[in-house]
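Left out: one protein chain. Kept in place: all the others.
Entry: chain A
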Amino acid sequence: MSVTVFIPRDSVALGLGADRVARPLAKAAAARGLDLTIVRTGSRGMVWLEPMGEVATPQGRIAYGPVRPGDVESLLDAGLAEGGAHRLRVAPPTGRRASSRRIFP
């Protein structure tokens, strides 16, 4: 299954190391035989969460941040491709409404 991950490449995200996350992510995904496409975007402006990666799932995008290069392996282990739970996961889990009090996991 092909997975799309969105990683910003505006100057804020780059300044906080987005490239240093995107490169190892592509490499680690390839090493695991995961069909992962990285799409570079602009920031959503939540600077404190940059670099913030988002993964497209059937339920919508799930965000993770701030991601450090050292987090890449644990994110893949946690099932990043399916929006799996991880301490850096920002978005509410699948199907949860924005009005839910559990904004953060």
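Quick note on the criterion: a contact is a pair of C-beta atoms (placed from the backbone, for glycine too) under 8 Å apart; a residue touches a chain by one contact, two chains touch by 3 or more; residues count from 1.
Just so we're on the same page, contacts and distances are computed from a predicted model.
Per its UniProt record, the hidden chain corresponds to "NADP-reducing hydrogenase subunit HndA" from the list "Germination protein GerLC", "NADP-reducing hydrogenase subunit HndA", "Carbohydrate ABC transporter membrane protein 2, CUT1 family" or "PRC-barrel domain-containing protein". Where chain A meets the missing chain, the touching residues are 11-12, 14-16, 47-48, 50.
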